[in-house]
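With one protein chain withheld, the remaining protein chains of the complex are depicted in position.
After this line comes chain A, so read on.
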Amino acid sequence: MNHTRRQMLAFTAGAAGMAAFGFSALPALADADATQKAIDEFAAGATPAEGRISLTAPEIAENGNTVPISVEVESAMSGDDLCESVMILADGNPNPDVCTFRFSELSGAATATTRMRLAKTQNVIALARMKDGTVYMDRKEVKVTIGGCGG
């Protein structure tokens, strides 16, 4: 294989370009449909309302590999006023599901913190389902400097 200097330069530039675009060039990103489907499945017929749930996420995440997120749901955590579960979704990841927390009366409060991956700048969505079937939603846009999937 004898490459001329020009060919090598073109090749290197191409490779750098691929590396820069890498993720966005992949077709396998979750689309709005997949996210909406996940929301509908979780809501089970209810319409997600605003309020009661608050999602905390950084405005800008330098490293998409570990993005800290927390959710907090206003709930007495006893009797009928119980938050049963919270689902986290990311609409720009290859697969929108992130995790589902399930609480009980023994939880004392419906709060949880974890660390997640974000492939690119996108919305993180948190949904809470209460025992009476009502569903609440909050969303935050997180700007991602370096994507945290693929390799």
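One rule holds for everything that comes next: a contact is a pair of C-beta atoms (placed from the backbone, for glycine too) under 8 Å apart; a residue touches a chain by one contact, two chains touch by 3 or more; residues count from 1.
In this text, contacts and distances are computed from a predicted model.
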{"item": "Listed names \"Thiosulfate oxidation carrier complex protein SoxZ\", \"ABC-2 type transport system permease protein\", \"ABC transporter substrate-binding protein\" or \"Stage 0 sporulation protein A homolog\", matching UniProt entry of the absent chain", "value": "\"Thiosulfate oxidation carrier complex protein SoxZ\""}
{"item": "Sole contact to the chain not displayed, among A:54, A:107, A:121 or A:134", "value": "A:107"}
{"item": "Absent-chain contact - pick from A:54, A:95 or A:121", "value": "A:95"}
{"item": "Residues from chain A at the interface with the omitted partner, ascending", "value": "28, 65-67, 70, 77, 90, 93-95, 97-109, 111-118, 148-151"}
